[in-house]
Every structure is written in structure tokens, then in C-alpha cells.
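One structure is given below, encoded as C-alpha cells.
All protein chains but one are shown in place.
In order of appearance the chains are A and B, and numbering begins at 1 in each one.
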Amino acid sequence: MLSQFEYIKPLVLDEALTFLAEHEQTYILAGGTDLIIMLNKNMIDAKYILDVKSIPDLDVFKFTEGEGLEIGANVTVNELVESDVVQSKYRALCEAASVLATEQLRNRATLVGNICNASPGADLPPSLLIYDATVKIASAKGERSVPLRTFFTGVKKTLLNKDELVVSVFLPDPGKQDNSIYLRQTRLRGHDLSTVGVACRLNGDGKVAIAINAVAITPLLLTDLSDQLNAKGLSEESILWASEEIKKHIKPITDVRASKEYRSHMAGILLKRCLGQLTGKEV
Amino acid sequence: MSQPDYKKEMEQFSYKQHLDYESPYRHVGKGYSRADATEKVTGQARYTYDLEFPGMLYAKCLHSPYARAKIVSIDKSKALALPGVKAVLCGEDTDIFVGLYMQDKYVFARGEARYQGEVVAAVAATTEEIAEKAITLIDVEYELLEPVYNLDQALKNETLVHPNIGEIAHTEGVFFPQADTNIASLNKSRRGDIDKGFEEADVVIENEFSLPAVAHVPLEVHNCIVQADPFSNKIKIWSSAQSPFALRQMMAASFGINESDIQVVIPYVGGGFGGKAGIHLEPLTALLSKASGGLPVKLKMSREEEFNYMPTRAGMRGRIKTGVKKDGKLTAMEIVYDWDSGAYADYGVNVGKTAVYGGLGPYDVPNAAITSNTIYTNKVFSTAYRGFGHLETLWTIERQMDVLSQKLGIDPYDFRMMNMLRPGSRTITGELVTESTGSPIDCLKAAAKEIGWTGRKTEEEREREWKTGKVSGKGFAMIQKAPAMPANTSSSVIMQMCGDGHVKMMMGGVDYGQGAVTAMAQIAAEELNVPIEMVECRRVIDTDTNPYDWNTVASKLTWMAGNATIRAARNMVKQMKKLAAAVLHSAPEFLGHKDGYIYSLHRPEQRIAYKDLALGYMFPDGSGIGGPLISHGVCMADGLTNLHPQTGQGHPAAAWTFGCHAVDIEVDIESGDIHVKKIASAFDIGQVINEKFVYGQVCGGIVQGIGSAILEGYKFSDENVLLNPSFTDNKIPTMKDMPDEIVPIYIENKQYNGPYGARGIAEHTMISVPSAIGNAVYDALGINFYRLPLTPENVMLGILSGEKDIR
Partner (left out) sequence: MAQKAENKACAMTTAHAESMERRVRLTCRVNGQFVVEDIDPTMLLLHFLRDRLKLFGTKEACGEGECGACTVIMNGRPVTSCLVLAIEAEGSEITTVEGLAKNGELSILQQEFIELDALQCGFCTPGMLMSARALLDRNPDPTDDDIKEAMSGNLCRCTGYRQIFDAVKKAAKREREELKRS
């Protein structure tokens, strides 16, 4: 590791935000499962590492009936997997969390870190997008909230400014009749990044939401597609239609992990399977 | 003559699964736990990676970012100025060659870098961090050159990876570099009259099969520590290596010094699979040590360097033309194997050579011709990898046999049985097959029976299953492999008895996980007829104390060191009996030996304990006779010869191990995922030496084979830069990827010159897994795939193409 950083561990949020505002080349450390790889491989040159794990404000992990679930920046992926609320209310998120990387990494990696790293193939974003997640962002100047669907701006890019930090992600209460699912394709059964991953939600009104990763420069919430599908109504026929139609809504590329042809094909298959399982229809 | 009913023979054939295995011997065949297991489960086992010495320096390497580039200049001044840096070396500092079979590689790229990842310069410094920093301070000016990208381009010979190929020193008479080409070695074998064979054929089928380069992925990366005395020729090496004596010999040759000047110590080794068989980091590290005033220098690869700089299994293309009679009898087989062997020959030329005697499968083909070209390209170079040359050639042969049987409308089981080697047949190099050679037929019977083979799936069955989204399929593929080793390969063992009757033995082969030290102790205990606890085979190999072994490769150690152990133990017993005969006033032939006693066969109560003979026998008056008991045993390969350069005729095989993998798979026709439900693997190993270790080899080899079959492979950019140099994109199977069920089957047709009749069993467990899976994929889908790996993507795109042949 070539970086010769200083290690800062603030105990309150304001202190962290002030430090962030005043120091260049500062990197925020929560789980570290992406950051420390970048340090080990000398992909970044860090002057300061700001460990936020001792900031109580970021530990928040709270569900309020009728409102929703707030997941703080220090909440690890395995804490999501083990959470009764996530298991019962946000099934797709639980499924995505439980297939992310490995047991060891899930014990360190955080949900907020997963979105801040902004990998197009990250497992968690689709399951957050279908729940209209919002991102709570703080800086020394104040706080703002943005919808997650506007958060990603490119490959490994977000709309975060250098002096900003994500405090938490908020998921509205989906209500009782809601169900969701996350399915993905990988190169092997063991741990892998997703070749394509699809999250679908069927809410109490019978409307679906669809999100997908690894088929564009950012994870996508496919609102046009779901609007058209919802207009048609859910049937075996419309599900098959959507499974073909989805290919027009994505822009997969060919890279070392997969070809665009395969990604496109699997997007359709995974959507069909998601919707089939959610609706109980045999497609 | 009417054909035998092969299926009926299969039904009548009985075999034992591994769980039912029973050995007739006291120690041999028993499933003892490995002798070094406790050290390994407690974290005490020290690998080279763990060693540190006073004053030790750390080395780092600078690699070429380009596949082919002229090195215009290197400026080391900034790196040398960094406090803590002790030495910076590059190509202009040394003209030492490193070469296993061909002297084609400098320690550092010199004048030209020939693959992306090749070492251009290296640093030794007081800490790893300083060394890492110093590397970034070396300025290299490159001039990019057009690389030789692939086989087709290489074979045009317009650009030569080694323009001096005609002058490269090499092992004469074994390897044949072709002047003014990129062919590092052209090897051939011929049997019968190939033209006549094709004339006799009713059907002639040509196909091309290929597979990419893959990595060995030992968990312990390549690393070594070297201390080179600047005031003498003495060099001491600690290395994560498979072959201490080959390393010593090659170091001596490279540096022009005596073998006795070099001491190689091999502590625990974290896996090898052939990738640690040759000479790799040691010369470079020795030069750094020498330049640093003789301090010990440690060089360890990062995982990325392991993928990018350390050698691989070569990519291969096999072009095969087969002639066959309508009734299924093979008449002719003509094969050209082209090996994409990368920038340097290393073991690659030997892989190519192996293909000419091992590349025909276990079949009796009256007219056969194999040509094998080991070809230079500007890619990371290749070396030995588990069963080298065989996984690749079996992917060609065993897929072709399946395709042939489809075209002929003959059951692939029957088709193989019709053409299999059996006593009286001859191999392509003219070797006569006897009862002692082992039986591929028994292996096929057992494996096919175990998976319930009844014949290929019909089109109707396939269509019915297709509607469910998942289609199952069965397939099998044969295995035949002999150790790829020089005709004069030898092993040796030294045995010494302690004063309390315990026996310490030493060999020259390395136990890097296969369990050799335990297996040798079992053989010694069997011969000495003592409890297993009385024998210990030394774990650490030190060329200053341990006796010679050529290399720890090729699944030959049990066969060769096993024979040497038998001889050493028998010699020790002979010495004890001679001494005891004097004491007991008897004759050696009247004495027996058991449980630590030499006893009179006629009057068993007259006996002397081994321990009382161990240091010489002492009479009641204190005087002694005899002396410390030391024995040795050697084993030289039995009756092998070099192959004729034109015809390939000769005796290459110390021991053929035949086998068969049979698989039952399920293919998801929407995603292309292949799920291996069951794999039954039968091997004619002659005699199990340690049941646990054979089981371990089978399970490990199968999962490694599944990696090659459905997952692994190097991917290069348009500039020949490796695109997947990490575990993120160069995956190996995990626990989730193992088959649901593995059934190892041991067939024991004895080999007369094997220890207790044993043959090698290690590499064999991997090498036809891809072919068996490829054949099962045809059974499932009715589609023939010709390229590996059968990733979900490749299978799916094949299905979507609507084609029946995915070339």
C-alpha cells in the first residue's frame, strides 16, 4: 500500500462533516470492503481515512410502522439479512443482501457503502430502487435527501459532493400486501458479481416495479416498462411481453464478465422468473 | 465374429465404491490421517511465505504493461536514491538465462519485453513498503511493437517472438525448435499407414476443438527467499517449489556454478499443480541478494502477479480427422495439436511432446499420426499443469469419439469398447499392452454402470424435458495418462534407525498436499512390519541432506519413491537379519521380522529387538558388532526410451493409469447453467496406498476439472493484455460448486513393477472431466460444443443460435 494516510475516527457527525469539508484526499471508511481493496491496489492515494463507525447517528436501523425503514451508514449487509423487518417487509432486499459477496464480506460491508461505491452491477440498488428509496446526505452546510434513482450518475459515480457523506437510506413502509424478489445470474454458484440482477416488487394495489443492475452505466429503475406492464395488467401474456420488452429499456455492454447478448437475454429470463414467482403464474 | 454384448458385460461387472474399500495389507491401503495434519490445523505449519530471517530484505518487481515492446531505456536513479533501497536490477545488469528445456528467457526482459507482465526490473529494500514505492520510481521508456497475438498469426511467421529461435540452446533429440518460425518444438508420432487408413474408412470426420489458458491457482502464491554470498558461489534458497533438485540443477546451469554450491530448502508448500515445478523467482532473487551484499531477500507474488507473470496452462487447438468403418472400427486418426504457449518455452515444449504419445486416448488405432506444435506468442508463458497435455488432448479425442458415435448411430459406450486398448493392442508409440498395463475397459464398465448408462436420450425424451426448462444428460470420457518424464528419471530414499527402533526416512520428492510423506511411511512400515507410529518421513526437503529426486510432478512419486522405499526397507531388514544371525548363531534366511523384532522362524522365542540392532549390537561385555543402521533405495524408470524424432516410436510410459469419468448433469435451458448432479470416477490404480488420499485426489481433481469445464479461462484484450488477473474475474469453483455426489471407484489390476502393484493417481482425476461434461451436454441438448469453457453464457448463446454445432 503506497498511501500514507492518517486515521481519523470522529465520535460525532458534525466533527466528521467538518473534517471532510476541510481536508482533501479524505476517504470515508465504514465496512472498508471496497475502500481497502482500492488502497491495497494503489488505485487511490489517500491522505486521510475517516472511520465513521463510532458515530452513533450512523448506526440508525429503525422501522416505523406506516413510515418506513431507515438504514444508517454503519448497518452491515449481514445485519440486513438477519433483520426481521427486512425479511418480512423487504424480501428482495433480504435476498439481494444474502447473495452479496461472501459471509466474511457481508459482516463488514454496509448497504450505504454498496450504493456509494456505485458499481453498475452492485447487488443492493435494484432492491432499493423498487421501494423508492431516498438517500439522506449530510455536509457541514446542511442536509438533503435525494431519491436513489437520481443518486447514481455513472460508473462508480454519484451525485455526492466531496464534502458530503451519506447518513442513511430510507425505504417507505410498503404496507402489508406487498411482496418482492431479487434474482440474479452469476458465472458460478459461489460468490460472484452479478452478470445481471433483477428486482421486482408487487405492491398491494397489484402494481409492479422493476429494477435491474449490470445492464447500463448505473442500476436502473425501469418505470416506463413497469407503467406499460401495469397498464396491460399482469397476465401470463403480459409477463412474456415484458420479458421481451425489457431488452429495449437497457443498454448492456460486452465486458470481461459477459456479452451484451447474454446480459440482454438474461434480463428477460430473470424478469419472467421474478414476475412468475411473484404472481404465481407459470410462465 | 459377432460383437459381444457390451451392455450385458457392464451389468455383470462388479466393483467396489470407495466406502467399501478394504485393503489386504497391514498398512498399505489403509486410510491413515496425514502425518502433518496437526501442524496444519493448528497454524503451526510454516510455509516459505511465513519465513523471515534476520536482516531479510523484501523484493518487488516492475512488470511490462505491454505484450511486446522494445525497452528503450531504464532510469533507476530515483529508485536507488530512496532510503532503504539496497539494490535495483534490470535487464542490462545481467545476461543470465533461465531455461528448463530451452535457454530462451533472460532473468529480466532484456532489450524487448515479450508479454504483458514480464519483469523488467526489480528492487530489494528493507521493507515491503519501500520496495513497493521504489518500483514506482523506475522510469522505463518503451517503444511499442506489434505483438504476435495468437496461433494463426504466429504460424504465419511474419513476426517472430524469438528471432534467434534457430540458435536457442535446447535439449537435443527431445525438442525440435524450427528455425525462422514461432514453433518452439515440433514433435511427431506415427503408427501404421495413415493414407491407407483413411482409404479403408467408410466415414471420415474432421473437427476442431479448443480451450483457453487457465491458471493453477495454488493458494500459496509463488515466493522464495534467497541468500547469495557475494564472495563465493554459495546460494541458499528457501522456496515454495515442487522440485528442489531440478531447481538446484537449473540454478547451477544458469549461474555457471556447481550444484553443490546451491542448497535448496523446501518447507511446507501451499499447493503446486505443476506451476511450481520449474525454476521461477529464484534466479532473480539470488541476483538481488548478491547485489545487496548477501542479505537474504524475499520475493513473493501478489495474486495479480500470480495470474499475470507466473506461467499458466497453455491454450490449445486440436484439429482432428478420423476415419471409421460403418461398424464402428477406427481405421485412421490424424491430429494436429497447436499449443498457444506464450512468450517462453518453460515446460510448454514438454507439454507439446507429451501430446504425441498421450494424445490418442486409450484406443487401438491401427493408423495414426499426431503432430504437436508448441508455439510462441506474446502472451504470458505456459508450463506444466496437472496432467499436462492430457486434459487438452482428451477434450479433443473424447469429444471426437462422442461426435463419431453420433454420426455412426452407435452407442458411445459400445463404440469405445470396440476400439479400446486391451492386452495385445499397441499404443501409438508401439508399446505392447499387457495385463500389467491396467484396464481402461474395467474403468468404463464401472463408471458407466454407476451412473446408470442405458444409452443416449431420444429426441422425444429431450423434447419432453425441454418444456420443463431443465434437461438432464449423461456422458462419460476416458482417461489415460502416464508420467511425462525423461526416460532416465530416478528417485531415492534414505532410511536410518534411531536407538529406540524408530525409523526416520528422507526422500527427494516434496509433499505439497498429496500426502506423500504419509504414504511412504506406510510402505516402509509395511516392509519393516512395524506399527505405523515407528516410521516418520521427513517433511522438509533440503538438498544438502535429502537424497535425489528428479522432480515432484507427473503423478510419479508414489510409483518411484514407493519402489525406492521398498528397496530401502528391505535393505534395512537384510542388514538387521545379517547382524541378528550372527548374534543368534543362525542364518539370515532362517529369520523373520515383525513388530520390531528379528526372530527365529523355527524358535520364535529367540529374538532380538530392532532397537538393539539400531546402533549396532552390544554384547553383555559391552563390546559391539555391526553399526548404525542406514539404508537406501533407488528407483530408476523401468525400461523407458526417448521417442524416435520422426515416428515417435519408443517406450515413454512408466505406468499408464487408465480411468473413466461418467457424469449426470442438468442444463438450465434458459440460463445455460450446468449442474453436475453426480460424477462417478473409476481408475485402475493397481493398489490403493492410502484410501483417504486417493479419495482426496479424486474429489479435488474433479472439482478442478469442473473449473476447466464450465468456468475458467484467460481473457485477453485486443492488445494481448490479460483482462482477468484477479479472483474477481478469474474464478475458481467454491464449495457451492461441487457436484451433489462424487463416487470414486478403485480398480486394482496390479502393475508388476509398481509398489504393491500401484500406479500413480493424482492428475488423472481432473483430466477428462471437461470432456465428460461436454458429452453429457450433447446428451442433454443435442448440441455439440467444441470450445471450452462451457460457461452459462457460452451454453446459452449456443442454444439461442439454433445451431447443432457450436464451433
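Everything below uses one rule, namely that contacts are C-beta pairs under 8 Å (C-beta built on N, C-alpha and C of every residue); 3 or more make two chains touch, one makes a residue touch a chain.
It should be emphasised that the depicted structure is a prediction, and the values quoted were computed from it without experimental measurement.
Note that of B:G359, B:G696 or B:P792, the residue touching the chain absent from this view is B:G696.
Checked against the hidden chain, the listed residues B:A81, B:A169 or B:L219 yield one contact partner: B:L219.
Where chain B meets the omitted chain, the residues involved are 31, 33-34, 36-47, 49-50, 62, 65-66, 69-70, 72, 133, 135-146, 216-221, 268-273, 302-303, 512-515, 692-693, 695-696, 698-704, 726-728, 732-736, 738, 742. The omitted chain makes contact with chain A at the following residues, 1-7, 29, 32-33, 36-37, 39-42, 45, 47, 49, 51, 53, 78, 98, 101-105, 107-108, 189-191.
Everything below uses one rule, namely that only the chains that are shown with their structure count from here on.
With centres taken as mean Cα positions, chain B sits 44 Å from chain A.
Chain B meets chain A in the complex at residues 129, 132-133, 136, 304, 670-672, 710-711, 715, 723-724, 728-729, 731, 733-737, 791-793, 796-797, 800. Of all the residues in chain A, the ones that touch chain B in their complex are 1-2, 41, 185, 187-193, 195, 256-259, 261-262, 265-266, 269.
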